[in-house]
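Only a single protein chain was left out; the remaining protein chains are all shown in position.
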Amino acid sequence: MSESILRVENFSVDYGVGDRAVRAVHDVTFSLGRSEVLGIAGESGSGKSTLVYGLTRLLRAPGVIRSGSASLTIGEEGQRREIDLLSADERELRALRWRHISVVLQSALSALNPVRRIGKEFDEVLRYHGQGTSRAERRARAEELLAMVGLKSDRLDRFPHELSGGQRQRVMIALALALSPDLVIMDEPTTALDVVTQREIIDELRELRERLGFAMIFITHDLSLLVELAEQIMVMYAGRVVERADSSDLYAIPRHPYTVGLMNSFPPLSGEIVPMSGIPGSPPSLASLPTGCAFHPRCPLASEECSLSSPPLVVEGSRSLACFHSSPSVRERLEIRS
Amino acid sequence: MRVLLRRFGVYLLTAWVAITANFFLPRLMPGNPIASLIGKLTGQVTPQEVRSIQLQFGVGLHSSIWQQYWDYWVNLFHGQLGTSITLSASVSSVLASQIYWTLGLIGVATVLSFVFGTALGALLGWTRGARTDSLIPLATFFQATPYFFLGSVMVLVLSNNLHWFPDLGAYDPNATPGFNWGFIASLIRYGELPVLSILLSSMAGWMLGMRNMMVTVIGEDFVLMAVAKGLPRRRVIWHAARNAVLPSVANFALAIGLLVSGALLVELVFNYPGVGNLLLNATLNEDYPLLQGIFLIITLTVLGANLIADVLYFWLDPRTRTPVTQ
Amino acid sequence: MSDAPLLEARGLTKEFLVKPQGSTFARRRPFRAVEDVSVQLREGRVTAVVGESGSGKSVLARMLARTVSPSAGELLVGGKVIDPHQRRDLTYTATVQLVLQDPFASINPVHPIRHVLERPLIIHGTASREVPALSKELLERVALTPGESFLDRYPHELSGGQLQRVSIARALSVRPKVLLADEPISMLDVSVRLGVLNLLRDLCDREHLAILYITHDIASARYIADEVLVMYAGQVVEVAEGTDVVDHPRHPYTQLLVSSVPDPGHQDRVRIQAPSATAFPEEGCRFAPRCPLADDRCRRQVPELVEIGTGHRVRCWRVEEASVLFSSRNSQKGGGEIT
Partner (left out) sequence: MKNFALPRSPKVIAGMVILGIFLLLMVIGPFIEPYNPSSPLFLQNLPPSSAHWLGTTELGQDIFSQLLDGARATMVVGLVAGLVATVLSIVVGVSAGYLGGKTDEALSLTSNVFLSLPGLPLLIVIDSYLPVSKRSNPLVIGGVIALTGWAWGARVLRAQTLSLRNRDFVEASRIVGEKRWRIMAVEIAPNLLPILASSLLFTVLYSVGAYTSLAYLGLTNTSVWNWGTMMYWAQANNALLANQWYWFVPPGICIALVGTSLALLNFGIDEFINPRLRAAGVRVRGPKSARVSRPRLGMTPVLRDTSGVSS
């Protein structure tokens, strides 16, 4: 693996403090290589968004980081320096944000200020980060950025509500790349879009990444999308990482029953139609998690052990897995059952 | 544009309603107030004046009510609002001499109140949860306190007892009215306390409204994005405030009416010249022509202020200009 | 049993008046959200309508549920034409039911689940002493067991998947013959989607309901449906039995749609390149501005829906070339893009 840009260890996040605290992210450890794409898959409430907002310190109250460390390595080759994200003060964070880490949200309509023209957003980001001395210079840069995502420069004079959903998301991506950041966080950027638009944006993202070399954390509930886009995939359930692997490995041989269930939740686009079952039950509420492995009430392989203690995340080569039933044949066994 | 034209239509209609109410109210009220007024006036004023009141209110006239209504409009367009009974002068000239006081005092106070109240509300909303929150009950108290009470107590304490501010009135009786520095300085000096009292009682409304909106807007994604973009804090607050102020501007219509109502009392409390004082005197003396004229002027002024607020809103919120695409 | 479909729509069209963007005084112009759509819903069959946002599929569902009145076209229940002017028609309501997309929004937050199920039962004349037992039974039919444990809960205490089941139970309470489901799984957690989909298939198989499944997810349509309609800009552009639409798409738009779905197993699948949708044209084929094959005729004249195989109909002037395009490209693996 290449040199890492983001290192996260034993990272935990709570909502609230004291008796009513709810743990939303539990003891997450991972690292992200330079120019690498990490996909985080999971359903609502799995903690995937909480994790990245916690790391960037953008998580809103009552979110509180309870343990762990997170550091970002920035700077040119040869003069790299590591910044501790969790002890950084407001000034350091401000200098870091957008220039080194930028964010794209699911709904670009709500992420863009509704009363300002698109051009203003670009102008502001460039100006406050000291790029482009004159207004005209910044305007030229903004046009260049829009062209990069296939939009005409007249969009700069529009308001967000005057663009289509796909155009708005493209604007967000162009904006996120405006300062050539080292890391771009994409929080379900295509979930609200149509399939065809999603396809266009995914293709564009792949191409841009190859060209510009930024690292990316891509959050979605759609595993198959991640398989196409990411090098590494991390699957989360109820605040914990349950499986982590290279995307091709994960797709070929998913080993956690939840991962298997997730993959079985998407009917295939080709082949014979076989009845599929998804995963029984519903995702648990964080406020009342089951004992032991949080997945055990929904797991077809659950044994008594699973309800007693939570399986640790065991690293094995390039894979990590948190399951007591970790034989490679899980998938076959599950398929026989369903 | 369409929205704006619609609003303008509403205001035209409102003006029409106010003018028509002015015409019909004295004619349709139970107990016939005008007839009893004329009864009282007989012998006190010249027969011409009685005649002019009769003409204006249609007592003892033989023309139909619709003809009177038409004449009323014609007179209105010629700026003829009748003759004041108590002041023995044409209502329009009385109003013309007094309206500047009111416009000046209330105008300045309204603008200051909106600006300070909104700015303070934005800050309160931003620092929500901090100790500044304890300002809220205090502000609520001021908001709930009747204006005339607050004003009177302020006069008592700040002016009579502490002598921080000059006595009642609009300017130093020794100053010579005119465009000279001495007079202007005394105008400002005498205006301080009235303006301050209006601010205290009306700022709270803007402040609380803005705070609530600010808290709501801070929850929006684009504010979080402004932080994520590494913008300085004042810039982030600006992003939020720019959106949070919209409902305040939209509510101007309601607020301005209430504000003007409350502020009319300021003239009474401070013995300040202006339309408010005129209104009260007209009411107490049953000077109906003057009363009508004042109500008309106040309504038209409030409508004008509303229109300005609407134009401002239209300019501030692009979504009113073009329809939202899906 | 007669041969007539339980519910049939013939030539349904809906026009809305919209104001053109950017102009202040321009007159409103008619915009066709749905244009000449015919569909037959038969006992024990699932018919899927696939389309992206703006394709008119939700308006179609609402016309079938009669909460939106069509500008043209007619509805037939069991072969009989429905009088479009009768506003509140309990017989129709008892035959055709609609399940809405957002389970959190489609159940009133202030009432317990009991209320949600009992009202339709009472409206449709169930004796009041039978109501509690029937409500419980309904919940169990949609796999919310034990039923009584849900009756007194409030909507905010249930998960999205459970609420959507309640929503289906409410629709079933009037014993409908036809169930319309407007994107019933798109707001649900991924892991519970198939459960709801299987429930629909099950209702169709065991209780012989006719089901219309509306979705933007062509893979789920392929999974559940006996017949699939693809809509684009208010028109049906392709119809086929079973998995044909997905396995052998003929219309260029369907091909674009299928090839856009993330499918890691077939990453080598060739993609149709098409510019993004702008405004739909007023004349000619609606898809022409994006279609790699569009010629003059396409831009001038709207093609008809033409049968090209058993139960397979396509609305395309250049269907021959289009069919060849997709299959040949897929065998070529990674050939050049069409521009």
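By letter and in written order, the chains are A, B and C; residue numbering begins at 1 in each of them.
As a working rule, a contact is a pair of C-beta atoms (placed from the backbone, for glycine too) under 8 Å apart; a residue touches a chain by one contact, two chains touch by 3 or more.
Because the structure is a prediction, the values reported are computed rather than measured.
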item	value
In the full complex, displayed partners of the excluded chain	A, B, C
Residue touching the undisplayed chain, where the options are B:85, B:123, B:170 or B:236	B:236
Of B:170, B:241 or B:291, the one touching the omitted chain in the full complex	B:291
Where the unshown chain meets chain B, residue by residue	10-11, 13-14, 17-18, 21-22, 25-26, 29-31, 33, 127-130, 133, 136-137, 140-141, 143-150, 152-153, 155-156, 160, 212, 215-216, 218-219, 223-224, 227-228, 236, 253-254, 256-258, 260-262, 264-265, 268, 279-280, 283-284, 286, 288, 291-292, 294-295, 298-299, 302-303, 306
Touching residues (missing chain, whole complex) on chain C	65, 67, 88, 90, 93-94, 97-98, 100-102, 105-111, 119-120, 123-124, 154, 156, 167, 170-171, 173-174
Interface residues of chain A (partner: the chain not displayed)	12, 16-21, 26-27, 53-54, 57-67, 86-87, 90, 93, 97, 310
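In the analysis below, only the chains that are shown with their structure count from here on.
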item	value
Of all residues in chain A, the ones touching two or more other chains	162, 164-165
Residues of chain B engaged with two or more neighbouring chains	322, 325-326
Touching residues (chain side chain A, partner chain B) in the complex	56, 58, 60-61, 90, 93-99, 102-103, 105, 107, 110-117, 124-125, 128-129, 159, 161-165
Chain C - residues contacting chain A, complex	21, 52-53, 159-162, 189-195, 198, 216-220, 222-223, 243, 246-247, 256-267, 271, 274, 276-277
Residue ranges of chain B in contact with chain A within the complex	129, 219-222, 224-233, 235, 239, 242-243, 246, 316-319, 322, 324-326
